[in-house]
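Just one protein chain is left out here, and the rest sit where they should.
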Amino acid sequence: MNLSVNIAGLPLKNPIMPASGCFGFGKEFSKFYDLNELGAIMIKAATQEARLGNPTPRVAETSSGMLNAIGLQNPGVDQIIKEDLPFLDNYQTPIIANIAGRTKEEYVKVASQLDQQPVIKALELNISCPNVKEGGVQFGTDPTLAFELTNAVKAVTTKPLFVKLSPNVTNIADIALAVEQAGADGLSMINTLTGMKLDLSGKKPLLANQTGGLSGPAIKPIAIRMIYEVRQQTQLPIIGMGGVTSAEDVLEFLLAGANAVAVGTANFQDPYICQNIILQLPDTLSKYGYSSLKEVMFDSCVNPSISL
Amino acid sequence: MNLSVNIAGLPLKNPIMPASGCFGFGKEFSKFYDLNELGAIMIKAATQEARLGNPTPRVAETSSGMLNAIGLQNPGVDQIIKEDLPFLDNYQTPIIANIAGRTKEEYVKVASQLDQQPVIKALELNISCPNVKEGGVQFGTDPTLAFELTNAVKAVTTKPLFVKLSPNVTNIADIALAVEQAGADGLSMINTLTGMKLDLSGKKPLLANQTGGLSGPAIKPIAIRMIYEVRQQTQLPIIGMGGVTSAEDVLEFLLAGANAVAVGTANFQDPYICQNIILQLPDTLSKYGYSSLKEVMFDSCVNPSISL
Amino acid sequence: MKLECLRVIENHQLALDTYEMRLQGEVLPILSQPGQFIHLKIGQVSEFMLRRPVSIADVDREEKSITIIYKVVGHGTNWLSTRIIGDEIDGLGPLGNGFSLQQHKGESILLVGGGVGVPPLYYAAKELSKHNHVTAVLGFQTSEAIFYESEFSQIAKTWITTDDGSYGYSGLVTELIASLGSFTTYYACGPNGMLKSVQSQLSDIKGYLSLEERMGCGIGACLACVCQTRCNKGYIKICKDGPVVNADEVIL
Partner (left out) sequence: MKLECLRVIENHQLALDTYEMRLQGEVLPILSQPGQFIHLKIGQVSEFMLRRPVSIADVDREEKSITIIYKVVGHGTNWLSTRIIGDEIDGLGPLGNGFSLQQHKGESILLVGGGVGVPPLYYAAKELSKHNHVTAVLGFQTSEAIFYESEFSQIAKTWITTDDGSYGYSGLVTELIASLGSFTTYYACGPNGMLKSVQSQLSDIKGYLSLEERMGCGIGACLACVCQTRCNKGYIKICKDGPVVNADEVIL
């Protein structure tokens, strides 16, 4: 079955990709399967300087989900370009670089540096990380700031720019429309919901950072609702994510209006999950009466006229 | 162990109560155990006129959670007073009445009628129902509207007024502070998160209402975070809820800053859940080193000075 | 109505995707009436928040067991199908109003079942056949999905229909019914479309329908499972006022 799809001018052989932060820079997972099988890879967030991230514990388990507060630990964009991208250059799989920063200037600098890298095929603007004090989510909860940031980054890149939205907002469509107006080529949604777990013995939050981002199947209904809602207001391509663990979940995201689907937390439960979903997708689509991926999207529950 | 607690002047023999909409008006559950064992009962939302609610299907299961879109079906406040409250009058358990409406005027009318009922010991203003087109959640996402509504209802009742907050907002503390200023005596949090599930065969949302409210253990980390966040900004008593299924969950809510805890969805999985939690609470508190409920609250992770 | 830990004493495949399970308990089997259902908890953890409603297909009061027949359609029924003898399942029941069978004596009664709507009719047929002439029309999708043909045959004049014509009468149960003469009362359980057709086809005789709807509590408290009634009587709750309702009272 033809699983190919084109999102914002970026051709993918299939719509499945690991989500940012859940796959590192690919090296570890390359020991399990050939990364060329993936539709794309969204790599861990890059900032201007190296960041140490938050103190540990950084993760906690919750019912059908988990909290993380990694806090954007990364070696900095220069180091990523030098140390991590060359490995990814061994693959044909399009790489989508996730960009974070404290200030608009930092986002712009990181974006322009990554824009120069041929191995990077698209940028994902992370305006939704709930785990850092400055930057991140504040840009993702204010339409004006989201507009300005997107606009500024768009000016320094010729690559497709996806903006990753935060679900921690009253009206996600407002933010989606703001970044669309600012020139975003696509949307990535959703990032994690801010949550907390307490350590009953220690009588304090279990994560050193106190709060963390909730991901996993627990949040899938929220992701589906938000994508469905945003799809009614924009034709921008959407990379959907939030709790995907199976090919049926992928179909649900596609029907809700997503054009491609990212898998995050589930990679920790099963390192082969992306490969397995790709393998199962044709049968799952057939089971529900589809003979191609394009057909699914024409059948989207919301907007039958999404341009592919 | 002494489990008694006083919230906004309302003395409860223990901090456990079924959440609104998950316990009807008590009759069905009275066949399982003596309702006098409960700390309080939050009854199903009342509106001015009878409401039929939404078409079916009205519920869907999700990972560690469920979606509901009952849509405030209820026989109307007059009928509730006539048919349902007399049964509850057979018990000493304080009844907290949940109030909904399309307009401020409707809320005020329902509140003033319920205020007259001696069996009702407190009111819970539902400004957070995500399942109705008008009223409900729109009051819960705008601090100004929340203020005005609370203020108007407060004017017609002498009973403690709890305002039930919606988690579907960018900043829940803003709403909490607005209703505090308007005279709310306490907060009830959280109501459900708006979610959706698709029917893959039918290629449409599974719920007839399309979206529904997500409840159950899946949302517990969000509830804990929001209570913790709000507790840092107000001393108002908080009735915490969202995914409680055990006495340990209750302790987590109390440590996060709640003064009492409501149990919703879990009643469907186990009709004895509230009774069981009350029975297990003393042992659970002992296990973590507490010899009374008051001690827990002095140990709250956030604000050791909550007045009891 | 009891919450009881039931022991699996049998669980085997009966037909295509369809399983028969016998569950033993102290109280629940004794109380169960034809047409009622039990609400089964799925799994040990909270992954599955909602119980699954399943009809009581038969009761053995001596063995203190109930029989259920279920089709694997999703996670919950799949979990049921993997239970082995000795496993325990938390059951809430019996729930709802069953068939009111006592009132019938010497009547000619028609039972119409479709797919997994057949199970509750078996228990009813057993009781009704003691004092009435019972005819059963049982519809299945295909020959491999058929179950309980011989069980019904022993107590009722039994007709099988299949949608694909692979066994028995080829076509819809409603077509067959039209050719079977007249009855005084009917009981029907099955897909909504079938119930609707039967409801209008047999509107001149007394009829009872067993309804299905997605449920929350299963005991009448959450208002998940409502069905509209005629004459502005508002909604009834299928879990409490049903699942068996008078055919002329509901709007499907």
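By written order: A, B and C. Residues from 1 in each chain.
The definition used in the following text is that a contact is a pair of C-beta atoms (placed from the backbone, for glycine too) under 8 Å apart; a residue touches a chain by one contact, two chains touch by 3 or more.
Worth saying up front: this structure is predicted, and the values here are computed from it rather than measured.
K.L.:
Out of A:A8, A:I70 or A:M189, which residue would touch the omitted chain in the full complex?
P.N.:
The missing chain is touched by A:I70.
K.L.:
Write down which of A:P15, A:G101, A:P130 or A:P217 is the residue touching the left-out chain.
P.N.:
Within the whole complex, the residue contacting the unshown chain is A:P217.
K.L.:
I need the residue numbers on chain A that touch the omitted chain, in ascending order.
P.N.:
On the chain A side, contact with the omitted chain comes from 21-24, 27-29, 31-32, 44, 50, 52-53, 56-66, 68, 70, 73, 216-217, 245, 265-272.
K.L.:
Residues on chain C that touch the omitted chain in the whole complex?
P.N.:
43, 45-48, 75
Here is the rule we go by: only the chains that are shown with their structure count from here on.
K.L.:
Compute the centre of every chain as the mean of its C-alpha atoms, then state which one is farthest from the centre of chain C.
P.N.:
A
K.L.:
Let me have the rounded angstrom distance from the C-alpha centre of chain A over to the C-alpha centre of chain C, please.
P.N.:
Inter-chain centre distance comes to 46 Å.
K.L.:
Mind checking the centre-to-centre distance between chain A and chain B? Centres are C-alpha means, answer in whole Å.
P.N.:
It comes to 34 Å between the two C-alpha centres.
K.L.:
Note the residues in chain A that touch 2 or more other chains, in rising order.
P.N.:
63-64
K.L.:
Give the residues of chain C touching no fewer than two other chains, as numbers and ranges.
P.N.:
Residues 46-47.
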